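Just one protein chain is left out here, and the rest sit where they should.
Coming up: chain A.
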Amino acid sequence: MKIDRKAVEYIANLARLALTEDEKEEFTAQLDKILAYIDKLSELDTKGVEPTTHAVRLKNVFRQDKAGPSLSGEEALSNAPAKDRGHFKVPRIIE
């Protein structure tokens, strides 16, 4: 798969990354090279092979639906760059 500058801009938007012009150029070349290497996998026939999602297979892990000790609101907000009356504060999103 060939990756071009337009694709890089599209992915950067999905990833919520503002890239500089230099970064766009650099990543276009590097991602293209890495993806060409990764395409090696298409050599392999994987028809009928089950995908691995976890290396050590566990059955569903359940627990009692009981509240345990947890962070207080104050602790949860302690690292927030901006907060207001017990909430995380973000730029206005509703006009």
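By definition in this document, a contact is a pair of C-beta atoms (placed from the backbone, for glycine too) under 8 Å apart; a residue touches a chain by one contact, two chains touch by 3 or more; residues count from 1.
Everything below uses one rule, namely that contacts and distances are computed from a predicted model.
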Exercise for the section: Name the absent chain as its UniProt record does, using one of the following: "ABC transporter permease", "Aspartate carbamoyltransferase", "Glutamyl-tRNA(Gln) amidotransferase subunit A" or "ATP phosphoribosyltransferase". Expected result: "Glutamyl-tRNA(Gln) amidotransferase subunit A"
Problem - Interface with the unshown chain - residue positions in chain A - result: 1, 3, 7-8, 11-12, 14-20, 23, 27, 30-31, 33-35, 37-42, 44, 46, 49-56, 58, 61, 63, 71, 75-76, 78-82, 88, 90-93
